[in-house]
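Only one protein chain is missing; all other protein chains are in place.
Chain lettering (A and B) follows the sequence in which the chains are written, and residue indices restart at 1 in each chain.
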Amino acid sequence: MAEIYKLIHPLKYFTDYISREVRPDGRKFDEQRNIKLNVNSLKTAEASAVVKCGNTTVVCGIQLELATPKAEEPDLGYLVTNLELPALCSPKYRPGPPSDHAQVTNYLVSDIITNSKCINLKDLCIVPDKLAWVLYCDIVCLDNDGSLVDACIIALMASLKTLCLPSVTYDNDTEDIKVNADIRTPLKVHGLPVATSFAVYKLPDRNILLTDPSAYEEEMCGGIGANFIVCSNEGLLCGTQKFGGSNLLSDSQEESLKISRDRTNVVKKVIETSIKNDNEFVS
Amino acid sequence: MKDVFLSNCEKSFLQRIVSEGHRLDGRNYNESRRLNISFGSEYGSCIVSLGETKVLAQVSCEVTQPKQIRPNEGILYINVEISPMAAPQFEANRQTDLTVYLNRLLEKCYKDSKCIDLESLCIVVEEKVWSLRVDVKILNHGGNLIECSSIATLTSLAHFKRPDVTRSGDSVIIHTIAEKDPIPTVLYHYPVCMTFAIFNNDVLLSDPSFIEESVCTSSTEEGINTGGGLLVVGMNQYKELCLLDLNGAALYDSNIVHKAIVSAADRSKEIVDLVKKIIISDDTMRQKRSKINFADIITSEHMLSLTQKELTIQLKNYNVDDMTSKTERMQVEDDVKSEPSKYDVVPSLPQTAEIVSKKGGSQWIEISSDSEEDQ
Partner (left out) sequence: MGMEKNVSKDFKLKPMKCELNFLSKSDGSTILSQGDTVAVVSVNGPLDIKSTSQSIEKSTLEVLYCTKGGKPSVADRYKENVIRQTCETAILGSLYPRTGITVTIQELEDYGGLLSCCLNCTCLALLNSGVSMRCVYAAVTCAVDESGDIVLEPPKHQLQTARAVMTFVYDSREKSLVTSFTEGMFSEDTYKEALARCHAASDLIFSFYRDIVSKYANVI
């Protein structure tokens, strides 16, 4: 019965739930979905992680490569993120070249990483002007059920935290490069940026903030990309993004900042526990 | 959106008044619309407007490897873009025949006529040369795109200055504009393309507007071409012909081409003189360090324009001290409230951690459709 109701009155169905202070999947407004995180999941990648936030599933793998730094910035390495939204992750995407949404989300993710300054690109340089690491971070979404940016950031950060760079010796005269894969040093990661998405739903008299929205909720609250994303790293905000959708009042902003603070702590704990767990498993 | 079609009455009206010696906007046959050139703040960027037609041109440069067959020559690249801004019938990111045609004409006029000293763009033979790229963007399509974009290309090339370089051994140092004065591009001659619309195989209209262009290339309702067409003449200031292109009907009277060339010779001299004059005056302005910016295009005498000097805000009900104290109070409250987290972090499988909501099953809410019907 509810299914038919949803089909006939999509908007009313949703407002009926919201006005009863509950979301269609039974969560409270400020409740997030369960997160499952697995690190070092792919054996072909140098570092990897799989994360499930509710149904949203994202895989991240990091490949290493050596390259010469740019002439303008001789002491910086590269961190390249690439987000793929294949047709299998949502019926909204078509196979073919990356969609606009994939490009924009990728830009957001790499923007958050640069703004949070969690990776110092100078750490990736081996010999200035000659040799530097390139981190190719490939993020693939297997199932997009909302809050994509959050999941991408968790997967990416968990992978970066587990990444160990092999030691490299470079001979200045012969330009000979020797890579020793047995001696590895972990990459320095400063802090841990965490993104929290909110969907803003407008009731006639007030704004409702839905934490960690699912794809269906995003759809009802102004479509893809209208989420309000708060990103923080070590107590500092490193990006608040909102593109269109319903308007955001200032008191809901306060609320969102508070929720994101709580969530940041929880997510941090998840990543740390997961890595600790992994280390125990290896040893 | 599909192409705009002209109605038959528009067509026949225009043809009639042209045969009677008039034009739609009251010009003479060989009179051109007002030409206006304005520069941007960077070297090599200009907006040229010819009547309502507006074209933006921007020259940029980068150091690249030369082509193998010409190891000591720089590269000139011309790119024309017609976005939906020009007119609604153009689609975004799609090449039309017009774009290709325009691009080819400009290449013929500026690349093949060898007006630019490409050898002076060479830095290290076979290794490093300057590559100039001219981006021509059509802002408004009011007819005679060819002439307008050709003037824009010429002006931006003549206005452009590339950064100076010094070679020391193997390395090449590129100086910024602040460090060393930039170098202007060397132009041997200044070619310009001019368009003439031919009506009934004997009337020549210089600088045709959008509607004149569409009428002269279209055929009558019986499908017979009326002997109209577009003739493009490329000529430099020395009255040397660089380019000739005919679009439309076959001409049976070769005198008309001759007539067009004679009138193009005068016009090209006029245009080139104007371009040179305006570049010199722009240069002296820049030397006086006065700011030149595209913002100057906006004229305040226009009815639909508005200027406002610096806007200052009066501070009302706003105090920084208030603000911080309020937030501090907020934080204190937060600390007190900080309740135990609602979520558990559970290390489950090897390498895996989970966040599980502490509260067990959530309550179900039944929305019965009966109650809805009752309302």
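Note that contacts are C-beta pairs under 8 Å (C-beta built on N, C-alpha and C of every residue); 3 or more make two chains touch, one makes a residue touch a chain.
Owing to the predicted nature of the structure, the values given are computational and were not obtained by experimental measurement.
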| item | value |
| --- | --- |
| Listed residues B:52, B:107, B:127 or B:245, member touching the removed chain | B:52 |
| Residue, one of A:24, A:213 or A:245, that touches the chain absent here | A:245 |
| Residue among A:179, A:203 or A:236 that touches the chain left out of view | A:236 |
| Absent-chain contact - pick from B:124, B:139, B:211 or B:244 | B:139 |
| Missing-partner contacts on chain B, residue numbers | 1-2, 40-41, 45, 47, 52, 54, 56, 58-60, 81, 83-88, 92-93, 133, 135, 137, 139-142, 291, 293-295, 297-300, 302-313, 315, 318-321, 323-324, 327 |
| Hidden partner chain, residues of chain A it touches | 100, 103-104, 106-108, 111, 115-117, 222, 225-226, 233, 235-250, 253, 257 |
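Just so we're on the same page, only the chains that are shown with their structure count from here on.
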| item | value |
| --- | --- |
| Inter-chain centre distance, chain A versus chain B - centres from mean C-alpha coordinates, in Å | 38 |
| Residue numbers on chain B that touch chain A, as the complex places them | 330, 334, 341-343, 345, 347-357, 362-365, 367-369, 372 |
| Residue numbers on chain A that touch chain B, as the complex places them | 1-2, 4-5, 13, 16-17, 20, 22, 26-28, 31-32, 34-41, 254, 258, 262, 265-267, 269-271, 273-274, 276-278, 280-281 |
